[in-house]
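One structure, as structure tokens, below. Some questions next.
Just one protein chain is left out here, and the rest sit where they should.
Chains here go by letter, A and B, matching the order in which they are written, and residues are numbered from 1 within each.
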Amino acid sequence: MEFLPGSIRRFTKALLAGTRQWLGPFPADVEEPAVRYRLLRRNLIILMLLVTLVPFGLMAAFNYLQYRKALTGEIFEPLRIMANKTRHSFELFLAERLSAVNFIASAYSFEELSDERVLKHIFRVMKHEFKGFVDLGLIDSNGLQLGYVGPYELKGKDYRQQGWFHDVQVRGSYISDVFLGYRKFPHIAIAVQHMDESGKWWVLRATIETTIFDDLIASMGLAPQSDALLVNREGIVQTNSKFFGKVLDKCPVCVFPASREADVVELVDQHGRQVLVAYSQLVNSDFVLVVVKPKADVLKAWYTLKSELFYLVLGSVIVIILVVLRLTGQLVQRIRESERRRELAFREMEHSHKLSSIGRLAAGVAHEINNPMAIINEKAGLMKDLIEHGRENFPRRDDFLTHIAAILRSVERCRSITHPLLGFARRMDVQVELLDLNEVIGEVIKFLENESLYRGLELKVAPAENLPRIASDRGQLQQVFLNVLNNAFAAVEDGGRVSITTREEDEDRVAVAIQDNGVGMSREIMEHIFEPFFTTKKVYGTGLGLSITYGIVKKLGGDIKVESELNAGTTFTVFLPKKSVWEAGGLDGGP
Amino acid sequence: MAGLRVLLVDDEMDFVSALAERLSLRGFQVATACEGEEALRLVPLERPQVVVLDVRMPGLSGFEVLKRLRTDWPELPVLLLTGFGSTQDGVEGLRLGALDYLVKPVDIEAMIEKINQAVRTDR
Partner (left out) sequence: MAGEQREAAFMGRITAGVTHEVRNVLAIIRESAGLVQDLIGLAGGEGLPHRDKLTKALTTIQGQVNRGVELMNNLNQLAHCPDQSRASLDLNQEAARIAFLLQRFARQKELVLEVRPSQPPLSASLNPLQLQMVLAGAVDWLMGQLAPGGVISLGPSQGGSGPVVEVLGQGQAAGSENPAAWPDLERAAAQLGAGLKRLEGGPGLRLLL
């Protein structure tokens, strides 16, 4: 960030710090797993939504504006062009007429024009060549109409005081606004001043019907809701329009700044409609061509797009949110899973290490007991031989032999007690051998015989006949069965029943089912029973790691399933592969 | 003390018979029971002066028997035998009214000492 100026750097730092604070404690710092995962999920969701929605929003907004601009351009421009084109037509028309009058004024002398017959002739030709001329008049420099051809009685009229008369002197030509003339039709007057070589001047004035204006407007081919009209600078309507007034009305929407260029504005008309108004001022006259198009019409496409865009954006946002929620959920679930598995693996490793230490010690001591036992066995055996096989008459021979036999029996018993304990110590390596599952279970049962006796438990063993031998690790299997049996014992009351059945499940596996008629488990507990952190305060939580059992079974290539019914009992079924998934006697090897 | 009547209660037959014989060789009058119910039945019949009671037994547990003995025959001293190395059973037994406890395997001399003590003790 060094290349950024200091202020930006400071700002960014503050922003990041603020965000971090707002996001709350970093998930890894929180101890409790459930909260940790909730926080992680929440942070992930926020982050993902930000990353997806912000650019998306920006893009959508950008596109919206761009399109709007383009569309506006698309709409405004043609309107402007159309206004311009039509204005041009109007200009052309007026210019033509002006030209004609000018020509006449220049081509004929004052005297000729004063002659009524000549004027009449000229007028007749004019009328024939150019549509629309209504009258023609000659006015002298004093403003007196000397000659006149037309429907009105205007000969001798004095125009000296009239504004247009001044205008025509100043500008040389004059085009009037529309006025209602003969038969209430709209007319305009064109006046031209001509000066001859002697400096004498006069004005030639003609009146034109402007119905042609309506034709020009009609030729624009406007849509039904649109309108075009000619107005003067004050907004007085010059041509009949559809919506905005008849001739000489005030056009309600014609408020515009004086500008030579054609332009388009947005206004609200007298009916409250939003309209686009294109206006274009005619050169050489006071007229302005106004084209009015209702915005709704024009922008129909735009509105459709806007609503389409809106639904698209809404739909997308919803989809994005749903996907983000789903994804983060799955992601956090995966993280949780893998963390759990890692934890379990670590625990098992750590545990097996620790257990191997305790196990090692315990096994060492248990092994130690074999030494004295061996010696006792030896000596007792010797005594037995001496007394039994001695040829001499031994007093109370039977008595002696009875007690010596008791000693020998006890030694044997001790061996059967310590043997399983030694098996536990060998947890670390998986040492594969071919074994008879029934036998292994028998060994484990012996271990628990006392407890079952003390508590009056009914221990039923139903080993399958001809159960095929399987390749697996004896010690680890012993631990598995011991764990499960201990659970069963813990679940039943005194006098309860625990049964163990073995069977060949299918051509690849054998199964061992351990069933008790104890308290049973709810579905909820069953779902979590193999989890390492799962503790129940109930009977099943008496400190025996079913998670470790699960781990061992899985490691041996098998599976463990549980079925239970509250207050009826539980059945654990351990499935084991017949063939080992481990290399025989492998130390570090494994699947 | 010679002729002292002792009731031995333990489910390990080998142990009980050997111990009983050894005690009788030393002059005690020994009755044996290998489980709680039997022991309780024998008390009024044999009328022992001391009961030596194993804690871990099938059926009626040693503690149960102890409780009954203390209730039914409060004058009868009870010595507990425990196979657990920890003092848990012993302490529990004392709490329930046993006079003393011994850890298996017992030293017979120590047991005899305690039996004599038990009878001498005025409760």
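Everything below uses one rule, namely that a residue touches a chain if its C-beta (ideal position, glycine included) is under 8 Å from a C-beta of that chain, and two chains touch if they have at least 3 such contacts.
Keep in mind it's a predicted model, so treat the numbers as computed, not measured.
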item: Omitted-chain contact residue, chosen from A:C414, A:I445 or A:I525; value: A:C414
item: Listed residues A:N43, A:N450 or A:T571, member touching the removed chain; value: A:N450
item: Residue among A:G57, A:G315 or A:P372 that touches the chain left out of view; value: A:P372
item: Residues belonging to chain A that touch the chain removed from view; value: 347, 350-351, 353-355, 357-359, 361-362, 364-369, 371-373, 375-376, 379-380, 382-383, 386-387, 390, 392, 394-396, 399-400, 403-404, 406-407, 410-411, 413-414, 417-418, 421, 424, 447, 450-451, 482-483, 486, 532-533, 535, 543-545, 547-548
item: Residues of chain B (touch criterion as defined above) contacting the omitted chain; value: 12, 14-15, 18-19, 21-22, 25-26, 56, 83-86, 103-106, 108
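One rule holds for everything that comes next: only the chains that are shown with their structure count from here on.
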item: Distance from chain B to chain A - Cα centre to Cα centre, in angstrom; value: 80
item: Touching residues (chain side chain B, partner chain A) in the complex; value: 14, 17-18, 56-59, 61
item: Residue ranges of chain A in contact with chain B within the complex; value: 403, 406, 409-410, 450, 453-454, 456
